[in-house]
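All protein chains but one are shown at their positions in the complex.
Moving on to subunit A:
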Amino acid sequence: MHDTAIVFLELGGIILALGVLGALALRAGISAIPLYLLAGLAFGQGGILPLATSEDFIAVGAEIGVVLLLLTLGLEYNAGELVSSLRSNARAGLVDIVLNAAPGAIAALLLGWGPVAAVAMAGVTYATSSGITAKVLSDLGWIGNRETPVVLSLLVFEDLAMAVYLPLLTAMLAGVSLVTGAISLGIALGTVTIVLVIALRFGRFIEAFVSSPNNEVLLLKVLGLALLVAGIAQELQVSAAVGAFLVGIALSGELAHEARALLMPLRDLFAAVFFVFFGLQTDPGKIPPVALLALLLALVSIVTKLLTGSYAARRAGIARAGRMRAGIALVPRGEFNIVIAGLAVAAGAHPDLGPLAATYVLILAAFGPLAAKLVEPILTRLTRPPSPPA
């Protein structure tokens, strides 16, 4: 068969399979991310239906998926929100980092994977999936809840922390010396600060350049700008993902809203490709030996997120039931954790890191939303006073 024919057959098969899986996830009321990962495992090396030729395309598609994930995330926030949430939630945000980075880092050190893998695993257990959590909040009607601003600002804090963490990880994975690492971290921090200041003070100039009444022009300008900045960021060892995130933040208001709506279909496609790609790189045969460890790590990090949510909500004067909800909403892990593990795998980290991260995210991306759904009626029953006499 002709090469093009094979590529189309494979891509068509994968994308169609993802569509069917997405429909299943929708019906079951869970996130599609774990199913996409499973699909990747099935199509990859050692899977049931290994791909022949289209892996190259999928690899580039996956990179674009990461850029789009971060760009649309950045578009959701504006610089003012980031700064104010940084100010008012710094303490809860730090508790979040300490409690939730620890399980991954300690696990990696105990396994003897070395300090670089420990930093990567710290990121894998730290970041809550803002995508899945936002969906849980809206599906369960929790958006109006009084603990929700606390949850959202923790997510903002985590996303900002990523803007510092990803460059650090990229530098460490590249195996650069302490000095070079410090320089690239300095560049990252400097860039983040400059972008925030530009977005706060001169956001309208960028918007004036990007904005267009024509959807096509707007889409091309925003996407082009994001890829360009992502490329520059990657070249400076700041990580492409962070560059795209910063472009998203620099755009705000009505323009960001429009751009996000235009980018969503592209993001859905390429993000799905990204999850499949991560699955492709993971050998399913390597999962059983790490499954127990992943489960243990998942259990520990459910507890640490519950503690984080409770702590942050209590500081905001939320009652006990609300504190539990804040904790449970933070449990899902998803895109960021896989982005981090993907960077580590690409840089040649310990061969068990990929399967461990994949299994861990499979568990928490599937279980997190379910747990939130199960907890709701229990909490309601507990807080409801005994029914008044008829």
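Note that a contact is a pair of C-beta atoms (placed from the backbone, for glycine too) under 8 Å apart; a residue touches a chain by one contact, two chains touch by 3 or more; residues count from 1.
Throughout what follows, contacts and distances are computed from a predicted model.
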item	value
Per UniProt record, name of the chain withheld from view ["GMC family oxidoreductase", "Cysteine desulfurase", "TrkA domain protein" or "ABC transporter substrate-binding protein"]	"TrkA domain protein"
Among A:Gly104, A:Gly309 or A:Gly322, the residue in touch with the chain that has been omitted	A:Gly322
Given A:Ser85, A:Asn100, A:Thr170 or A:Ser239, the one touching the chain that is not displayed	A:Ser85
Of A:Ala92, A:Leu152, A:Ile206 or A:Leu306, the residue in touch with the unshown chain	A:Leu152
On subunit A, residues whose C-beta touches the chain left out of the figure	76-77, 81-82, 84-85, 130, 134, 141-149, 152-153, 155-156, 257, 318-319, 321-322, 325, 379-380, 383-385
